[in-house]
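One chain of protein is taken out of this complex; the other chains stay put.
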Amino acid sequence: MNDNVQELLDQLGALKTGLHQHDFLLTWERTPDELRAVLLAAEILEQLHREKIDTSVFNSGLAVSNFRDQSTRTRFSFASAANLLGLGVADLDESKSQIAHGETVRETANMISFTAEVLGIRDDIFLGEGHKYMLEVAAAVEEGFREGVLPQRPAVVNLQCDLDHPTQSLADLMHLQQTFGSLDALRGKKIAMTWAYSPSYGKPLSVPQAIISLMTRFGMEVVLAHPEGYDLVPETLDNAREFAEQSGGSFTHVHDMAEAFADADVVYPKSWAPMHVMEQRSRLLRGGESAKLAELEKQCLENNKRHVDWECNEAMMAKTRGGAALYMHCLPADITGVSCEAGEVAASVFEKYRLDTYREAGHKPFVIAAMMLLTRFEHPAEVLRRLLNQ
Amino acid sequence: MNDNVQELLDQLGALKTGLHQHDFLLTWERTPDELRAVLLAAEILEQLHREKIDTSVFNSGLAVSNFRDQSTRTRFSFASAANLLGLGVADLDESKSQIAHGETVRETANMISFTAEVLGIRDDIFLGEGHKYMLEVAAAVEEGFREGVLPQRPAVVNLQCDLDHPTQSLADLMHLQQTFGSLDALRGKKIAMTWAYSPSYGKPLSVPQAIISLMTRFGMEVVLAHPEGYDLVPETLDNAREFAEQSGGSFTHVHDMAEAFADADVVYPKSWAPMHVMEQRSRLLRGGESAKLAELEKQCLENNKRHVDWECNEAMMAKTRGGAALYMHCLPADITGVSCEAGEVAASVFEKYRLDTYREAGHKPFVIAAMMLLTRFEHPAEVLRRLLNQ
Partner (left out) sequence: MNDNVQELLDQLGALKTGLHQHDFLLTWERTPDELRAVLLAAEILEQLHREKIDTSVFNSGLAVSNFRDQSTRTRFSFASAANLLGLGVADLDESKSQIAHGETVRETANMISFTAEVLGIRDDIFLGEGHKYMLEVAAAVEEGFREGVLPQRPAVVNLQCDLDHPTQSLADLMHLQQTFGSLDALRGKKIAMTWAYSPSYGKPLSVPQAIISLMTRFGMEVVLAHPEGYDLVPETLDNAREFAEQSGGSFTHVHDMAEAFADADVVYPKSWAPMHVMEQRSRLLRGGESAKLAELEKQCLENNKRHVDWECNEAMMAKTRGGAALYMHCLPADITGVSCEAGEVAASVFEKYRLDTYREAGHKPFVIAAMMLLTRFEHPAEVLRRLLNQ
């Protein structure tokens, strides 16, 4: 093992990143080297963990989580990441009904950070809010550190916001890298990020937005497909177009699932709510207008039903390259006949890729740990190298 | 101290157990050597803890708890055990109303286990469900480990199910061992596991079932006593009969508290709900039939009242060997005149043994830690021995 880890450490050591003393909020703000560094550090940590090598690089310190939406897998990924690096976990359990603003955010951010190394935040319910909130928290702890209030500058790590879901998309990228052999091998591979039917409503947009913004950076042929009206935040489509051009890949936007699946090497069928619905919902939630919210939900579910044929089934999979595309999902998937009557994916398709989706998810704790490491240490490769010589 | 610990380590090292990479679910599945190994490892850990010797045998890793029923003392015992061995604790807080089945269990089990060494589960509300659920979780992580999804195979530890409560009964056995001097000294000692009156309803059957299944294995004369109708799950009575025969002890089943107490060396008076009530209750809970549940509770409380004389009081204690049997309870006890008008035990009896019941409970963190150690390390005695030479 050590030879391989040594090589990865050399690669990591050679990368220049601006992550130290900063946050990890949106992948599109980070340079290619910074993304590569996350993947490398995550892979090294995975290998050290498998070899039962102690990776507690912190003596003490807290990793504070703030989940403004329910979470199980991200919560455990965050706890695992913190534990791997030797940090204690403390959860900030806000009152869920009110979103704190202004002085409260600035103050609370400092009050929880006297020994915090990382603040992991999930805030994906209100469109136009989540990322803004993270910026507010980051500015607060930046001020606190600069003014000597905080002995260290905790890094804000985005555990899902209204725009991006970087810990998911980078775990997905790691999964692609391992499946196809390398990052370079992704060049020219077609990935279909498509909407899929679900009998639920209000699912965030962050996953599809994250996928099209990230995979276009590695020369992939990215196709986004959804029924008319199920639009994403335009900024993320701009990302995709721009990155595709830069990387020599492509970005296509269609409204036909079959078209997206045709000759695809990878498919990522997943439900989400239309952006305009999320905007309306955010307004109504803020106003506490429950009657109108119920009406909106009813409308949306009815509207969804018109697209019940957007299911990833055997027929659809047959259209992919050699009928053998890699199926991906961030989990939990709505599986037809298992978790619902009709859903995102047929049971037989899901079962074939079930363990693959578990493996995909398995990278997340290490991606988060990598973000913690890179934001908190100036020379992360050296810090990791010391672990080998203990 | 070290001499004693060295001797215990030698004894532990000499035992062959099949616990490594497995679960600890039911004591009656485990060999006598495996049970002895738990007791030895627990005793060693107790002594090391008293001597303030560092017992953190894990570099990192999570101990995940899943309490499907309320718990304070088991929760703290589990947290203490994890902390003793160097594991972080993460609690899986499921929605309490719905029991997850099928894909969800399989998936969640893996999602929380990427860095988990132990999954401690309490699921004792639904008769016929708890143990089944633990098997389902164990199969899921077994598959995950075999298929390379999980870097390690977390051990499922039963923190109380519908059938057994092994962490309690083994702590109880340790208490008996220390009170009477040794496991061998328990041979021929009479223990009365009896029902006792309580003004509450729906208490699980796992403690009496655990006690008759375990104490019969060590040559004790085990008497089970309860009013007509307060039956336990038949499988556990079969255990008791069979083990009594094998160990040269005995198992008697009576319906008279005084008969059970006569010449007893140990008494364990504790309330529980009749099996058929638990079955009905499980059905009604699943169906959400609250009116019928209220009716069932009313009937049960009335029925209980007919047996208000099943109280462990001074007169009853006078019937035991020399009037001086050891009183045991898993706590909290319903104490007449203290926690209720009429309950399981008279205040004067409880007060006499109060500190003993605390000592009894005090073994639980170490029993749980011993289970963690034996399921996760191939050579636990060597792992512990290394702690002495640090």
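In order of appearance the chains are A and B, and numbering begins at 1 in each one.
What we mean here is this: a contact is a pair of C-beta atoms (placed from the backbone, for glycine too) under 8 Å apart; a residue touches a chain by one contact, two chains touch by 3 or more.
Everything quoted here is computed from the prediction, not taken from an experiment.
K.L.:
Write down which of A:3, A:147 or A:228 is the residue touching the left-out chain.
P.N.:
Within the whole complex, the residue contacting the unshown chain is A:147.
K.L.:
Taking the entire complex into account, which one of B:6, B:72, B:182 or B:246 touches the absent chain?
P.N.:
B:72
K.L.:
Touching the left-out chain: which of B:5, B:19, B:84 or B:127?
P.N.:
B:84
K.L.:
Name every residue on chain A in touch with the hidden partner chain.
P.N.:
Against the left-out chain, chain A lists 59-62, 64, 88, 90, 92, 102-104, 107-108, 110-112, 114-116, 143-144, 147-151.
K.L.:
State which residues belonging to chain B touch the missing partner chain.
P.N.:
These residues touch the chain not displayed: 46, 49-50, 52-56, 72-73, 75-77, 79-80, 82-84, 86, 88-89, 331-332, 335, 338-339, 355, 358-359, 361-362, 364-365.
Just so we're on the same page, only the chains that are shown with their structure count from here on.
K.L.:
Quick check: how many Å separate the C-alpha centres of chain A and chain B?
P.N.:
41
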